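Only one protein chain is missing from this complex, and each of the others stays in its spot.
On to chain A.
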Amino acid sequence: MKIILNEQQLAITIQRLTHQLLENHLDLQNTVLIGIQPRGIYFSDRIVRQLQTEVKPEAIQYGKLDITFYRDDVRKGLHELNYTEIPFSIENKNVVLIDDVLWTGRTIRASLDALLDFGRPAKVELCVLIDRRFSRQLPIQADYVGRPIDSIITQKVKVFWKEKDGKDEVELL
C-alpha cells in the first residue's frame, strides 16, 4: 500500500483545481458543475465548498448525475442506484463533469451519454482527482487533473473522504 495523497496534499490539490477552474471560467456565469455518482460527489462537494469561498455562492450551479442506466454492462449484473439531481438547464452551458478517479474511461463515456439527454451543452470538460494514465479503454482525457499516476491493472486506487470513510487520503493498493 502506498499513500498517493495525504490529508494536507489532498486539501492543496482541491484548492489548486478550484483555482484552475476559475482561471478558465472566471465568474462561473455560464458554467455548471456536475458530480458523478456515487463516489465522485464527495470530490465535487469539496470543489464546490472551496468555490464558495472564492465566488458568490449563488453563482454556483451544481448538480449530481447517476449513470447506472447508461452503463454498458447491465447484463453482467446490476449496480446500486443513486439519484440524479440537475435542477437547471444545461442548454448552451459550459459543463464541468467531476469524478474522483479516471481509469478506463467507461464511466465518463456513460456520463456523456447521460448528460446529453438533458440538453446540448456548449462545452463539456472533465475534472478528476486521480488520473490513472495508460489504462484507458476509450479515447477520453481530463482537462483538470489532481494527480496523474502510473499503475498496473491489478492495482486499486482508493479515495477516502472524511465525511464517509473517516479520513482524507488517497491510497494505491
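Some notes on this structure:
Basically, a contact is a pair of C-beta atoms (placed from the backbone, for glycine too) under 8 Å apart; a residue touches a chain by one contact, two chains touch by 3 or more; residues count from 1.
Operating definition for what follows: contacts and distances are computed from a predicted model.
Missing chain, UniProt name from the options "Sugar ABC transporter permease", "Aspartate carbamoyltransferase", "NADH-quinone oxidoreductase subunit H" or "Copper resistance protein CopA": "Aspartate carbamoyltransferase".
Touching the missing chain, out of A:H79, A:R106, A:R136 or A:K158, is residue A:H79. Residues of chain A in contact with the chain left out of this view: 66, 68-71, 74-84, 113-114, 117-119.
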